[in-house]
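Here's the structure we're looking at; comments come further down.
One protein chain omitted, others in place.
By written order: A, B and C. Residues from 1 in each chain.
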Amino acid sequence: MSSYQDQKDNLLSRLNRVEGQICGIKKMIEEDKYCVDVLTQISAVKGALNKVGMTVLESHTKGCVSDTIESKADSDEVIEELMEVIFKFTNK
Amino acid sequence: MSSYQDQKDNLLSRLNRVEGQICGIKKMIEEDKYCVDVLTQISAVKGALNKVGMTVLESHTKGCVSDTIESKADSDEVIEELMEVIFKFTNK
Amino acid sequence: MSSYQDQKDNLLSRLNRVEGQICGIKKMIEEDKYCVDVLTQISAVKGALNKVGMTVLESHTKGCVSDTIESKADSDEVIEELMEVIFKFTNK
Partner (left out) sequence: MSSYQDQKDNLLSRLNRVEGQICGIKKMIEEDKYCVDVLTQISAVKGALNKVGMTVLESHTKGCVSDTIESKADSDEVIEELMEVIFKFTNK
């Protein structure tokens, strides 16, 4: 069902780090840290999520998408779904 | 030091929700959920972080930036800092 | 070489419209129009370019990428190139 099996540990450890960053931002806000420093940290989390997303996207394209194309079944559908999710990603 | 005091509860509850979303994404990965669904969730978190960031940015501009401009001190410096952090935000 | 042949007219007419929008923004600046209106127009152009980009990306994936995967040649290379260009796109 998923294509990122060999990236699972990598993804989970990155997401653990993101969780830690979110926790850190909450602490910054509780301690009234300077707004710009909070914003810089939020940007860093967005950057980290972009990398997680790109890893999943790459696995998905090398896995699910390639398999569908090779089996010559429904490849248009799978590619349109891929484009939609990339578009969502680009606009956030 | 910070300008978001009256938004603190709002910000913290949003960040708690983001933390829950990250936790949910980790679970999805552990359970081998479909790549596109994982990506959709990551986009949702990016959208949520954009909103948190915009709230901090608005408080900062209404607070710190306005105060500096009113006191006619170093306002160029404060505005350049503001632009830098917005630029970082736009490129993530 | 390219995969967007059947989208050529569509792409060129969109880009003509973008050119017209850029021209309009220049005129706004020459006529000292309000900053926020200029910024709104620039955002609109970015949105239009995202759509042009997504059309090229979809053609590329349905064409070049699919062909390479079907022919079972260098598909990893082609997918890595694809990811790189999507990453560039997401960060602008």
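Going forward, contacts are C-beta pairs under 8 Å (C-beta built on N, C-alpha and C of every residue); 3 or more make two chains touch, one makes a residue touch a chain.
Quantities reported herein were computed from a predicted structural model and do not represent experimental measurements.
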Residues in chain C touching the chain absent from view: 1-5, 8, 11-12, 15-16, 18-19, 22-23, 25-26, 29-30, 32-36, 38-40, 42-43, 45-47, 49-50, 52-53, 56-57, 59-60, 63-64, 81-82, 85, 88-89, 92
Hidden partner interface residues of chain A, rising order: 91-92
Residues in chain B touching the chain absent from view: 50, 54, 57-58, 61-62, 65-66, 69-70, 72, 75-76, 79-80, 82-83, 86-87, 89-91
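The criterion applied here is as follows: only the chains that are shown with their structure count from here on.
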Touch-based graph of the chains, sorted into line, ring, star, complete or other: complete
For chain A paired with chain B, centre-to-centre distance based on mean C-alpha positions, whole Å: 17
Intercentroid distance (Cα basis), chain C paired with chain A, Å: 22
Chain B, residues touching no fewer than two other chains: 92
